[in-house]
Every structure is written in structure tokens, then in C-alpha cells.
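Presented below is the structure to which this report refers.
Showing chain A:
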Amino acid sequence: MKKRYATPAFLAAGVALSLGLSACGGGGGGETKNDSGSAAGSQEAQANAGLESVVNPSDKKGGTLKMAITEAWDSIDPGDTYYGLSWNFSRIYGRPLVTYKPAPGQGGRELVPDLAESLGKSSDDGKTWTYKLRQGVKFEDGTPITSKDVKYAVLRQLDKDTFVNGPTYFNDWLDLPKDFKSVYKTPDVNTDSAIETPDDQTIVFHLKKAFSGFDNFAALPATVPVPKDKDTGIKYRQHPVASGPYMFEKVEEGKQYTLVRNPNWDQATDPIRKALPDRYEVSLGVEANDLDNRIVAGDLHVDLAGTGVQAAAVGTIQADPQLKNRTDNPTGSRTWYISILGDNPPLDNVDCRKAIIYGADRVGLQNAYGGQLAGEIATGLMPPSIGGWKKLDLYPTATGDVEKAKAALQACGKPEGFETVMTFRSDRPKEQAAAESLQQALAKVGIKLTLKGFPTSEYFSSYAGKPAYTKANNIGLATNGWSADWNTGFGFMSQIVDSRVVRAAGNYNLSVRSDEIDSLIDQANSEQDKSKSDAIWGQIDQKVMEGAYVLPEVWSKGLLLRGKGLTNVFVSGAWDMYDYLNMGVE
Partner candidate 1 sequence: MSFLELKDLRIHFPTDDGLVRSVDGLSFSLERGRTLGIVGESGSGKSVTSLGILGLHKGGRARISGEIWLDGEELVGASQEHVRRLRGKKMAMIFQDPLSAMHPFYTVGDQIIEAYRIHNDVSKKVARKHAVDMLGRVGIPQPDRRVDSYPHEFSGGMRQRAMIAMALSCDPELLIADEPTTALDVTVQAQILDLMRDLQRDFDAALIIITHDLGVVAELSDDILVMYGGKCVEYGTSEDIFERPEHPYTWGLLGSMPRLDREPTERLLPIKGSPPSLINVPSGCAFHPRCVFEERTGGLAKVEVPELLESEGGHLVRCHLPAERRRAIWQKEVKPNLEAS
Partner candidate 2 sequence: MVSYIIRRLIAAVLMLVVVSIVTFSIFFVIPRLAGVTTIDFASRYVGSKGASAETVAAIADKLGFNDPLVVQYGRWIKGIVLGAEYDTGASVEHCPAPCLGYSFITKTPVWPELLDRLPVTVSLAIGASIIWLIAGVATGVVSALRRGSFFDRAAMGVALAGVSLPIFFTGIICLVFFSYRFGITAPGGSYTAITENPGEWAYDLILPWITLAFLYAASYARLTRAGMLETMGEDYIRTARAKGLPESKVIVKHGLRGALTPILTIFGLDLGLLLGGAVLTESTFSLPGLGKYAVQAIQSNDLPKIMGVVLLVTLFVVLANLIVDLLYAVVDPRVRLG
């Protein structure tokens, strides 16, 4: 009886109030200790146990792993998806050339070969990358997987007006022949200049210019092999062909996905996967509060989104030690920040930009995003999980420094402040709260903000990401957020600090305009020594802050809740959510 679960005990708190809104009790209290509850057989694991260790390690196979998510994500077609959760999840049915090691914390950021026998071999100073495929890997229908399938998979997803969702790294970096449009429009064009497949096990990538971090490209779901004869363009999402241990049994778009074991997957070819459950059930469009309640109650194992529980649940979890023990609170590789646009005066002046950073109530902003459990006050644009990160201390991170702000205003010749407009995504309450907080804080130093909300669907395409609009409407501040495609400086920064990627509309780099930074980016990319290139990225982060191009708000954290009866639960450093590759159920 799926929905008739016992009433989540923790809700009593809230309702105690709803029966005659008396004060006291419930919600608040934060650290309230209450050991009476912890007796009843709950996991002995403590809070945050999953951050550095594996909770409930087990190799027991069998059972059904139930996942759920509030909204359907872009696509399950490995060539057409850009969600971390999807990159994480897709590995149970698709095998990229390389992938992130299923290990807790830092370990999870390490790349290990998957479909390939080893990590990429670079030659020609990083412009050519070669991979050898494992022997005996088969598609769900039993046909052996060759390098041709990988090549086809990579090429097909270059067709961005068909596969609009996925990243464009291969488009930008592969050395494609001019006359190549897409595998559909120009099937006969020879593409060996970009990708060669000398034999069925070997695949060779040729780049326009050197790039040391290519293995991260190879880890993209885009390299999950796709059999040409099964490719139905965008309809492929209706049944992606499995190369991993599980294959789709049923795909109901927007409703449910069910996966069962792939008979043609062979453990021998796959050193990293445990493939424990017999079956996966993923329900989509589950109401958010209900989803939390069901995980608490044990009807669900995992919130696939991996971004943490709803506000309502946070309070009640804090009030219940047993529940608290089931939580992990990782810091993600996502930064919520506010772009400070230099297009319109007076913000073209670095000191006026600084005034905003000084004036901001950093704690208020943190609270807006959900408080200390939901975010760590960010000192820079780059999150700590990114290679080369170093702690910056250019600005105070307290509740706003009026004196410094006023001083900065003096310096930029606006002693009594100025007016500007701030945009946010109207369908994102947290961004709204943050905007409201900043409005309050800056008012104290004489900077008057007008808030404007826009729907996410048009935010970057028609408003904040469209210079013509921001210039015309005196947009000085734009709420923004970014998460790493993978945990390197390049994976996080390239799209949001390189002024050369700026186009007419749909920009994500709203404010960083600096030749100095641009040239540093080129250095970092061509630098073969990882640690060195990492260092450069750290330097870029510093430059961004010195230029006061952005006001970083928080490095997002999520309060993740471990489902009852889950085995092998741990937070992967690659996604900063539970690693979906090797979870099992008791």
C-alpha cells in the first residue's frame, strides 16, 4: 500500500502548532537533544557519516531500489543531458570511456577507466587523445560494443539543434571538418580529422588546440556508446540502449522509469560496478514535501535530485535525533552568486562594485539560501571542491561592513550612493529571498535596489543573459548560480569567467570582462601539469574577486537524507550527492 505509510513522527511538531497557534515547541530549537527516541532500532551511523566513509557497506544483491524526483530532468539520453544527477545516474545503464571512482569524498573525484581499459593517452602535446576499449563489452541486445559506437555517440550529440541540452565541449574542441553539420544532415562527411577508429577497440580524438583535462570530456555521458542502427534522434530517449548492468524496462516520460538487469552485461568486463539491486524504480513528478516524508518513512530510498530536503523537513529533522543521524550535509561544487554588471555606470567603476560586496549582509544571504545547513558563506567564486582552490580573504563575510562600503562609495565618487536594478528568477524563492536581503542591506549604505523577477525559462535568454536588455534597463546586479561540470577549474570556471564566450543572448558569464583573466584561462588549459594548471585557476578566482565582478553568496550545501535500508551509501566528491553507481538495498 504505497501511500498509507505511518505518519512521519516529526510532523507532530508542526501540527502541534497548527492546533491553535501557540508559541514554543516544534521547528526551532536547533540542537535540542532528545535521546529518548534514538533507542528504537535506527541506524547506528551518525550524521555526516556518508561524507568520508561508506555507510552500511554490503555486497548483498537483490531487491528494488526506489528513487524519486520532483521534476523530470532534461533527458535520459546520454547525449542530451546536462544534470549532475543524470550524469551520476546514467552510469547504471551506460558506460562512458572513463568515469569517476565510486568512492566517498575526495576519492570520488578521481577518474578511473570504465569502457576504456585505461585513462586517455595524450600525444602531440595534448592535442590527440587515445583510448582502448575493453574486450567483450556488449549492448543489451548482445551486439558487441566497438569504438565505432563510441565515435557515433560523440558525433551524434554534436547536433545541438536536435540535442539542445547537452554540453558543447566536443563541439568547441574537436577538430571537425568544416563541411560537417551533423550525423543526420551530412552522414557521409569523413570525420577522421576529429575522431579516428583505427580498429574496433581503439578510438582517437583530435583537438583544435591542446587540452590537458581531456579525460574529463571522456567522462561525459556523451561517450556512452550508441548503436547507429538504434539511434532515433531525439526519440532515442524513449529507450536508450544499455551498455551498463541495467537496461530500461519501461520509460514513461515525466512519470516513471523502471530498469532491470541487463543480461548481456558481464561483471568480468566491469571492475567498478557492484550492480546490487535487481531493479530500479524511478518515479518523477513527486510532490516535494511528500517525497521527503516518504524517504523518512522508508517508502523511498533516494531523492534523485540530490540537492537536499525541503525547508519544511529541515526544521523537523533537526528536532529528531534519529532523523539527524540519517543525514549528510556535503558542500557541493555549486556557487550561488550575484553578478555585478559593469555595463552601466556607476558600476563600471570597480570601487562602486566593491561597495556592493562590502555592504552586503553575507549572513543574510546565507540565510536566504537556507542557512548554514544549505550553504557555506562563499569567499570566492570557485567552490572548495575544485582543484586549485585556495581560501580568499578579500572581503568581510559578516553582516555587512557599512564603513568600508561608504569608503568605497567615496572612492568611486558616489558618496551618497546610487540606484540600480537587480534581477532574480521569480520561480526561485531562495533567489528572491536573497535579493530581498541584499536590498535591505544595501539600503543602509545608500544604494537603492529595484528588484525584478523573471521566469527561469527566459532568465538568461531574454533578460539577465542578454546584454542588450541589461544595458537598456540599468541592470546592475543579476542573481546567478553555477555548478561544476567536473571538479577542475576548467570544469567550473570556463563558461562563467571567459569574456570571449559572451554572445547576444543566453549568456551565463554576465559580468566578468577582463583580458587578464582570459589570457590566464588559455595558460591554464594548455598547461600539461595538472597541479600547475590548478594553481592558475586559483589565481583566476582571486582576480575575479579583486575585480569585484561577482558577489559570491554561498557554496551550496544540501541536507541529504539516507533512505531506510540502503547499503553502500556515500557522498561522491564528483557530484556531492550520493553515488548512485553501487547503492544496494537490504
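Assume contacts are C-beta pairs under 8 Å (C-beta built on N, C-alpha and C of every residue); 3 or more make two chains touch, one makes a residue touch a chain; residues count from 1.
Keep in mind how these were chosen: all candidates are chains of the complex that A comes from, given by their letters.
Only a predicted model underlies this, so the values are computations on that prediction, with no experimental measurement involved.
Of 1 or 2, just one candidate touches chain A in this complex, namely 2. Looking at the complex, you find that chain A touches candidate 2 at residues 3-8, 11-12, 14-15, 18, 74-75, 82-83, 156, 159-168, 171, 182, 184, 231-237, 253-254, 285-287, 289-290, 293, 427, 455, 457-458, 460-462, 465-466, 495, 503-508.
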